[in-house]
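Worksheet: one structure, shown below.
All protein chains but one are shown in place.
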Amino acid sequence: MQYAISILLSGISLGGQYALIAIGYTMVYGILRLINFAHGDVFMVAGLMMVYLSAALPLGLALPLVLLLTVLLGFLIERAAYKPLRTAPRMSVMISAIGVSYLLQNLATYATGGLPQMYPEIPGLSATVTIAGTSVKWATVVTPFLVVALVIALTQLINHTKTGMAMRAVAKDFETAQLIGIRLNAVISVTFVIGSFLAGIGSMLYFTNYQSVVPLSGALPGLRAFVAAVFGGIGSVPGAVVGAFIIGLSESVIKGSNWSVFSDAFTFALLIVILVVKPTGLFGEKVTDKV
Amino acid sequence: MSENLLKIENITMQFGGVVAVDNLNLEVNKGEIVALIGPNGAGKTTAFNVVTGVYQPTNGAVWFQGEKIIENHPQGKMKAMYKGQHAGEYSQILAPTPDKVTRLGMARTFQNIRLWKSQTVFDNVLIAKHCRVNSNVFSAAFRLNRKEEAEQRANVEALLETVGLADVKDELATSLPYGKQRRLEIARALAAEPQLLLLDEPAAGMNPQETDELTAFIGEIRERFQLTIFLIEHHMNLVMDISERIYVLDFGELIAQGTPAEIQNNKRVIDAYLGVSEDA
Amino acid sequence: MKRESKSGAWMVLLGAAALLVLVTALENTLNPTSNIMLFMALQKGAVYALVAVSMNLLNGFTGLFSLGQAGFMLLGAYTYAILTMPVENREAVYYIYNGCAVNFSLPELLGGGPVGLVLGVVIALILGGCAAAAVAWLIGLPVLRLKSDYLAIATLGFGEIIRAIFQWDKLGPVTNGANALKSFPTFSSFNIPGGLRLSTFMAFLLAGICIAVIVLLINSTYGRAFKAIRDDEVAAEAMGIHLAKHKRLAFCISSFFAGVGGGMFVMFANQAQAKTFTTAMTYEILLIVVIGGIGSVSGSCIAAFLYVAASEWWLRFLDTEIILSNGFKVPFLRTGFRMVVFSIIIMIVVLFFRRGIMGDKELPDLLRPRRKEGAGK
Partner (left out) sequence: MKKVLALILALSMALSLAACGGGSGGSTTGGDTQQSGDSGSSGASGGDTVRIGVFEPSTGDSGPGGKQEMLGMQYANRVTPTVDIGGKTYNVELVYADNGSTSDKAPTAAAELVGKGVSLVLGSYGSGVSMAGGPVFDDAGLCAIGVTCTNPGVTVGNDYYFRICFLDNFQAQVLVNFAEEKFSAKKAYLLGELGNEYDQGLITFFEQTFTGNGGEVTKDSFPTNTSDFTTYLNKAVSVGADVIFCPVSIAYATQIIKQAAAMNLEIPLLGSDTLDSNKVLEAAKGSSVQLYVSTFYQEGGSPEFDDGIKAWLNEDSTAMTNNGGDDTIAAVTAMGYDAYYVALEVLKAAGSLDLTAIKSALPGVTYTGVSGAIGFDDTGDAVRDTAYIKTSDNAAGAWALETVQTAS
């Protein structure tokens, strides 16, 4: 029983962290039709910045600064690596994304010398609490609530503000949105800013739980979050969140079973099944090609 | 056996709650030029897409050369939603993919030209020959099919000569002027060795002179390749000049059929076209 | 093809022979020890060229964005390694599993000696390719229906699944679990002791033959159909090209050569281990394809050699600190800097030389004033 609860807890908390990354993937895909492979690495860089900044500054200053820098990084990546390719074929943009991811990982290796960096303790989040006999960090407990709150705020933003409306318009039809005077670049930048911001928050929760940051830290959570986004129906924020929780829970359950070897493989198998059965994911909209 | 080459029988195409083509019946006889006209959004291209296998009809059947090639009936959710007629008359499901339909002997062009952009004029036509190739991938890769390949190339050369594109055969398809691109698309369709040629608005975007040339061209190739032609068109001059019979669609329904003279005087047709008078 | 075939074929044969002679000559005149980096780069470059061309066949010529290349290489690599490892070495290599479940070795079955070695290696490579192609066929049934990025992510997923299966310790008696397979024939096995050195020659010969076959395929009627699918799927289907069949064909053929490339990769790397064949490797190959130009075989080949040489060799000095004679320490140079510089170079290529080295042209196109492809054929 206690074991089951511990699995459930870690599944939910993983799911919440994946959700925060997955939203970034899904929003960018919704607008640019681009799998932003660098997103997981932005998440990792946010972790590393926290390590370095918290060593130099008081935590109260470091925390907001990390979020700010993460947002800036996301913004700059879009401007430098994706914007020049706006008219290029999708494959080129995707390759550019892979290139950015590669660059960030190598920069991180260069900066850290490949040594794992210890994530600082964040008061409140790092303390442990015992639930039904399982002792976990507050970060684990807080994650799902924080995610739900952020998602509600985000949906409000998307549905009820002008920017949100513009975002939806761009997602629906790139060209028409431009024609009716929406500032495309501004909207895309906002999307990246929101995505990076959430990734920054996600990285705080994630690394408070798992503590050590290495240059490849972003790769696996990034990939899983992406799978979650596809699973939920890429382009849909609630879909990404639901997908992330499903992926997080199933990962936890597989790890807890005798088939832990296949915990990654299972995630992908699930993805492929979904893609084949319902190619647009759980909440995705059906798109038909016009002849 | 039967005189008609193509027969569309009780075809209904319903997207969700919208009926795009409602109980369409038409026949195209061997050697004829038949036009399908109607205002924008009348369902002409949808009907074309059903015939060529791009869409699966909701209900009805299509016969080609006396054989039933396409058939469907409402299933699943559609069963309750179906608004058309003749429900329950069809029970089989025949849904060939477009390539299969083409190999049966129907080739088409597109409303908005769809040439293979990175290929030359020659290659565009040569590729269309692929569906008639007998060699398998090994014999093709290891050049054991020299004879067939040579034959095809000779065929394509001849075809380009006929359609008057021989002088530009090494140009990129997309570098041709618009009128020639249209012509190339028709040549490409001919390379697939069809009996029935389906033209989707072949004169769209053409000026009167180009349209006249096209009219003559269609006449020529029909003679030369003994084709049957089924076309959708807005340019009434072209339609009236070359069609033997005309079908008129409006809001998915067939509202008239007959010879050009009959159609020109049909009240319903004139009504349907009011408001889009530029073509009428 | 016809008009030029006589003189063209001779030119090609001559060119190929000249290249092989050149490689063999280099290999036998230059000191193999002090120039080992050159030969390593050439061998790895040849392997990567083959794999990149196979990926280009799919991504560049058929327009299917697949990221499963590393997975198919893995299949080829293991098949090759398992089939060629001498029986006497199996006990030692599979020490955890008390020997291997497969107890024969192709070179030995074929009588051993030089003839057995060459035949065994070639057959094993082909079988490796077949294994990859067979799996590709199975995978293709569900995933080839997916479009662009979805296909990419699904194939990437399959690559990961294949890797997990090969690392599963229950399959240890066959795959050796997490442990590497080794002591099978490698490129250096083709160096005749005390005689000719043929290791680089062998790499070039095998890669060359495979690439030649791919080029022949691309220029055949099937290759043209692939290009039609890439340019406009709807038009291709309307012109009678069976999409599912041709996509599957391209996928299987690409995987076949990726499998052969995987076999050759372990001949280069001396050992086969599942964890080598990661997504990162697929990305590497993808970058080669992009740098060379999507849709250009010669581009992929040139890029493969440049990429390998740059990443493994020319830029290596960036990793070591250099202190100039006047005591000035060159800034930035330390471990990891090489990869930073390298990834910046890649980003520059991706952003500013979007079409890569060759675009979709081939070398001869550049030597000619105007495009005359159609006439040539």
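Which chain is which? They are A, B and C, in the order written, and residues in each are numbered from 1.
We take it that contacts are C-beta pairs under 8 Å (C-beta built on N, C-alpha and C of every residue); 3 or more make two chains touch, one makes a residue touch a chain.
Source: prediction; values computed, not measured.
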| item | value |
| --- | --- |
| Omitted chain - touching chains that are shown | A, C |
| Residues belonging to chain C that touch the chain removed from view | 1, 4-5, 8-9, 11-12, 15-16, 18-19, 22-23, 26, 28-42, 44-45, 49, 89, 92-93, 95-96, 163-164, 167, 169, 177-180, 182-183, 186, 188, 204, 208, 211-212, 215-216, 218-219, 265, 268-271, 273-276, 278, 281, 297-299, 301-302, 304-306, 309, 312-314, 316, 319-320, 335-336, 339, 362-365, 376 |
| Footprint left on chain A by the chain that the document does not show | 2-3, 6-7, 10, 14, 109, 113-116, 118, 128, 134-137, 206, 209-212, 214, 216-217, 219-221, 251-252, 255-256, 260-261, 263-264 |
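We take it that only the chains that are shown with their structure count from here on.
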| item | value |
| --- | --- |
| Chain whose average C-alpha position is farthest from chain A's own | B |
| Between chain A and chain B, centroid-to-centroid distance (C-alpha), Å | 48 |
| Chain B and chain C: spacing of chain centres that average the CA atoms, whole Å | 44 |
| Separation of mean Cα positions, chain C and chain A [Å, integer] | 33 |
| Chain C: positions in contact with at least two other chains | 234 |
| Sites on chain A at which at least two other chains make contact | 291 |
| Residues on chain C engaged by chain A in the complex (per definition of touch) | 59, 65, 142-143, 145-150, 152-154, 156-158, 160-161, 164-165, 167-169, 234, 283, 286-287, 290, 294, 334-337, 339-340, 342-344, 346-347, 350-351, 354 |
| Contacting residues of chain A [partner chain C, same complex] | 33, 35, 80-81, 84-85, 88, 90-92, 94-96, 98-100, 102-103, 106-107, 109-110, 113-114, 226-227, 230, 261-262, 264-265, 267-269, 271-272, 275-276, 279, 289, 291 |
| Sites on chain C touched by chain B in the complex | 1-2, 213, 216-217, 220-222, 224-225, 227-228, 230-232, 234-244, 249, 253, 295, 360, 371-375, 377 |
